[in-house]
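Attaching a single structure in structure tokens format; questions to follow.
A single protein chain has been removed from this complex, and every other one stays in its place.
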Amino acid sequence: MKLMEGSEAIAEASIAAGCRFFAGYPMTPFTELLEHFAKRLPEEHGVCINAESELEAVGMAWGALATGARAATGSTGQGLSLMQESFSEITLAELPLVIFNMARGQQDYFQSTRGGGHGDYRHIVLAPMDIGEAVELTQLAFHLADKWRTPVLVYGDYLLAHVQEAVDITPVAFPDLPPKEWALDGTKTGTGASRIVSPLGFDKAGRPSEGIENHLRAIVEKQERIAAEEVRVESGFTDDAETVIVAFGPPGKFVKYVVQQLRAEGEKIGYVRPITLWPFPTDAVAEASEDTARVGVFEICAGQMIDDVRLSVLGRAPVTFIGGISTDGSGFGVGPLLDVELIRERILALHHDEPMPALPHNERQF
Amino acid sequence: MTSVEMRQVGHKLPELLLTQEHHMCPGCGEPLALRGYLEAISELGLSDRTIGVAGIGCYTSFSMSMDIDLVQALHGRAPSVATGVKRMRPDSIVFTIQGDGDMVNEGLQEVLHTAARGENVTCILLNNGVFGETGGHMTATSVIGQRTKNSLDGRDAAYHGYPILIGDLIAQLQGAAYVARGSVHNAGAVARTKRMFKRAFQAQERGEGFTFVEVLTMCPTGWFIPTLDGPEYMNDTLGEVHIMGELKVDGVVRSTEELHEENVRKAAEMEHALARGGIDDHHD
Partner (left out) sequence: MSANGTVTIDVEVCKGCELCIDACPPRVLTMSTAVNHLGYRYPELAPGCTGCQACQLICPDFVFEVFRAPRQAAGAPA
């Protein structure tokens, strides 16, 4: 057990999972994750590069992945915006990139789940609610990335990055995976059997090539299999709930806490906490909305996950947004809305079909 | 009459080429550079540990015909991918193959940073002063007066700005150990360029830092000229601005005067050697 901030715990969990390459560019609140990797990877005979830009960071990770290494990159939303072309092409090249978004709120939901880049791709998105879960999900990320040969994004935030907890980095045991025959080491050069890692669906001359159309379809077909098998969600008190609240990440933990409190007071309220944002737990949300009077969605942003909630609820119950934009004076961190009392007030307002209280205002602005 | 035994000179195809077929235009200079670096790799005995990283341009199709373990990168992004490969496989020989649009437009910061960091990789630039694959548009290396599809009246300094002499720029960076600019406008230049490839890979082998070989290549299609006029057009346009030669050797930058003098001398040497019956491929 060691007292460590979330960024350190995530770095340690990555190393426990076998990550030996990281490249990143400083940006608040992601910077500390880069610092921890920079300190620890060389100690584990790994490599951490301070890339000169986010574009180069993801490129370097791409190269490391192509050699068969477990590799990761990360940033906050703005930095990840710069990396999107590479994310979509890395998905097509079927490389197991792990991406950390230490986000400035929950407004990167679309970026993460719609695939902020071009094309039909999706990648797995895991949303831990606290540091303990982040340690597990980080290790799961590296496993799922290799299992499916696809990028996995871990959606963190300022709170996860900076809160300190006593943590035990217990390595999680995963099923064995086949060796990476596709990985490049130069040894097949000149043999007639050289390998190519490419997003384009073409193989070396003389070998059958699926071509770009078949390749794109095959990737989508793989994503459909991922969606069928890798949904993770936590639900509570939904069986007889009259109001169900959907929330993810640390705000999801706040909602869970408040709902538990309200249940203890006799209120028939339940919650659904998506752990995979993609694949979204459509069935769990649909089921929870079956016999309920109302569904509320709490997000610290203008409302993005609510679209997926609406698509899951499909009119079984009205869906209301009870979150909002809330940040601190810098715009990087935690705003006043992430507060047990305020969340409780908003959930109860919805539950009693009363008008939503005004959003709190952050008084300190830079 | 005595029958004299003839021996083969050179190879029809480089060892590391899987197929003779390619889709480059008639008169394209890129396959000449391709042959040069593939033969350099085999002749130096580096085949069993070489990994390539390809950018996006006409030459991207070489990814499929090179018998090399290869990662396909995005436009401009090969140097960072090469960095990741080399850091995880430091015993391998890693090179990038990129065009001027890819490297000097989209990817300028990538190649400069990779050079400044002194990454032990070899970046190879095929410079024809146009975006060939999209149909012949101006790049950051196009010269003043050069007519392209989006500078139809010729590149104008006031409107389009000035070309970047990327080889010269990289030579200024401390992390760059060997920087050379070759050309494929005639047989002698092709032979000289192959030697530059060899020296670059040898410097990488010795771990001396970043190595760079730029090659001026003909693009008659992108230049809207007949194939036969390619070499002369290139000499009169790109060749006047992007000067051929070994720009930096053993960490020392060489002067333009030195380069000019050497170019004149070597061109004559090559011409005489060919006229006498051949360039000795192992001559340094």
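Some observations on this one:
Just so it is clear, A and B label the chains in written order, and each chain counts residues from 1 on its own.
Here is the rule we use: a residue touches a chain if its C-beta (ideal position, glycine included) is under 8 Å from a C-beta of that chain, and two chains touch if they have at least 3 such contacts.
Worth saying up front: this structure is predicted, and the values here are computed from it rather than measured.
All shown chains touched by the missing chain in the whole complex, by label: B. The chain that is not drawn here is touched, among residues B:Met24, B:Ala200 or B:Leu247, by B:Met24.
Counting the whole complex, the residues of chain B in touch with the unshown chain are 1-2, 4-10, 12-13, 17, 20-22, 24-32, 35, 184, 186-187, 190-191, 220, 227-228, 230-231, 271, 273-279.
As a convention for this text, only the chains that are shown with their structure count from here on.
By the touch criterion stated above, chain A contacts chain B in their complex at residues 20-21, 23, 47, 49, 51-53, 55-67, 69, 71, 85-86, 89, 93, 184-192, 194-200, 202-206, 209. Chain B meets chain A in the complex at residues 15-16, 18-19, 21, 42, 47-51, 53, 63-74, 77, 79-89, 92-93, 109-110, 113.
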